[in-house]
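Note that one protein chain is taken out, while the other chains of the complex remain in position.
A and B label the chains in the order they appear, each numbered from 1.
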Amino acid sequence: MEEKTNVLEVRDLSVSYTVANVKTHVLENVNFSVEKGKSVGIVGESGCGKTTTMRAILNVLPSNGTVESGEILYNGENILNMPNNKLQDYRQKGAGMIFQDPSSALNPVISIRNQFLEALKYAHKDKKLTKAQLLEKAAKALEQVSLADPDRILSSYPFQLSGGMRQRVCIAITLAAERQILLADEPGTALDVTIQDQILRLIKSLVEAGELSVIMVTHSLGVIRQVTTAVNIMYAGTIVEGGDTKEVFGHPMHPYTQALMDCLPKLTGNGIAKGIPGRIPDYSSPPGGCRFAPRCPYVTDRCLTEKPVPHETGGGHWTSCFKAEEGR
Amino acid sequence: MKAERKEAMIKNWYKFSAGGVSVIGLAIVLLIILLAVFAPVIAPYPEDAGAVVKFAESSQAPSMEHIMGTDTMGRDVFSRLLISLRGSLLMGVLVLAIAVPVGFVVGVLAGYYKDTWVETVLMRIVDIFLSVPALVLALAIAAILEPNLRNSMIAITIMWWPWYARLSFGVASSLRTENYIVYAELTGAKLSHIIFKEFLPNTFDQILTKMTLDMGYVICMGATLSFVGLGEQPPMPALGNMINDGVKFLPEMWWLAIYPAVTIIVIVLGFNLLGDGVGNIFNVEGK
Partner (left out) sequence: MGDIILEIKDLKKYFPLADGRTVKAVDGVSMKLYKGETLGLVGESGCGKSTIAYTVVGMYGASGGEVLYKGTDLAKKGYKRTLKQKGEIQIVFQDPGSSLNSRRTIEKSMEVPLDIHDRMPKEKKTERIEELLEMVGLPKEYKSKMPRNIGGGERQLISVARALATNPEMIILDEPTSALDVSVQAKVINTLIELQKKLELSYLFITHDLSLMRNVATRVAILYLGRLCELAPTTEFFHGPLHPYTQMLLSSIPVVTEEEEAIKPGQIISQGEIPSPVNAPKGCTFHTRCRDCMEICKTEMPVMTEVEPEHFVCCHKYTAKQEKQEKQEKQK
């Protein structure tokens, strides 16, 4: 069997926030990994914990957030208890992030050239490169993201570029810094569909060329299917299903995934289901058993008291659900 | 419904008292109100607030009979102080009762009609009022009108309303593009509906907080005016004119000026702390 090298592994991560002396258990035993040179998606609706997970991966949880248990391994080392200097290294060279709104990700009063230089200065500080060499890297990265005329882009300010171009610049910065992981938080949502399509194809091609490993977080299943090879479905702070993207979407095993797919409007035009009854749980007193149980149409007593564990259904496709386990 | 209301009230109290000192502010303000309302009853020598001369008891230092001493006319300082509180509070209430509604309406209209001639005209008027130094304005008005309590209130009202216009302008101009305002317009709402039913609830928090803080400052301004002789006229006591009378006799007859001065400080402090607490309930920064 081929040795899979995981560039990032999240193991049994549980995170809580404390607000006015009340603890909200936002993440519960989150487990997933990203293989080197591959792309992984985390899909979930609002409030499911995807942003918290992203923050944890960069170790930038707010001051009232506590990691209750678990670890996040970057090339084998746990970033949750790294010393500060190593953590800085990780954030400058290891993982880069692109955001939903590219306009607020770039400093509006600093030229693109200087934004590159700032990032690259730290990312390549051991190599002691000159400014010219850093700019060369920047120009190369801009070409990789299909931005013609890199010189013009470098001398521009963010407001002079369109949304799509700004997003490409953000991706280029990650490439030029030679970061291993790209964290993409809803990268196309603020862009028009045709431009979003271009950005997603770009990310996919970069992954296929071996330039990056990508973790993409979004609420759009369609976006995941277009870009990532693996997917994790997140609900209320837990990952309920995971595996190869097309396999999971083609044969969803978890009732939440099934309900979600049913609610999704499709081009085939068969109408959309009525929605999922109920609401996401109150994180300050989350359900004892499976977090989806209160809303699940197949709920049994066991679901309400016991927590389901990941169960392989074949071909790398797994789900945390008693119904799937019991073969109902 | 009742349970929700009660819960909200408890939550609000929690927020109010979180600072600790705001409860002190509340206590001070309540004390002042009580003293002012019941002044004629509490004051040991209520007649001393009028034209009374008791040379036998003049210029006495604080003692058991006169806890804050007497002035050169033999009048009990404590009683005069209590009576003066009435004028001060009345001034605070009346000034704000007029300045706030006027400022609110002007400000909301200017904000709602932002980028039109309405805004320009109204806000320039506001600017004019704000650019004249308060005291100069008050002196000018006093020069035209007779110096007395009523006219000093008018002067202060005239300089106070623009601040509320500014505040309401800020709220209205930022909210006018909100969908619910657009919806109201499109469905055919009248201007009065938009001002009072849509904008007012949104300015309420900030206005109430500012009013609480302002009470102290209005009273202080009133004292400033009466200090220079433009407010309450003798023999009626006012905090300012009592200080003015007493300043000449410092430091020997310290009680004449110091007690009224300290009273002003306590009043302003009390309303400040109370205003902070009120601001905490609404998460408004004090201005």
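A few notes on this one:
Here is the rule we use: contacts are C-beta pairs under 8 Å (C-beta built on N, C-alpha and C of every residue); 3 or more make two chains touch, one makes a residue touch a chain.
Note that the structure is predicted; figures quoted are calculated from it, not measured.
From the options A:61, A:82, A:110 or A:273, the residue with contact to the chain not on display is A:273. Considering the full assembly, A:263 is the residue among A:60, A:263 or A:309 that touches the omitted chain. When you scan A:36, A:93 or A:225 for touch with the missing chain, the hit is A:225. For chain B, the residues in touch with the chain missing from this view are 1, 178-180, 182-184, 186-190, 193, 197-198, 201-202, 204. Where chain A meets the missing chain, the touching residues are 45-46, 162, 164-165, 192-198, 200-201, 219-223, 225-226, 246, 249-250, 259-261, 263-276, 279.
Everything that follows uses one rule, which is that only the chains that are shown with their structure count from here on.
Chain geometry summary: the mean Cα position of chain A and that of chain B are 55 Å apart.
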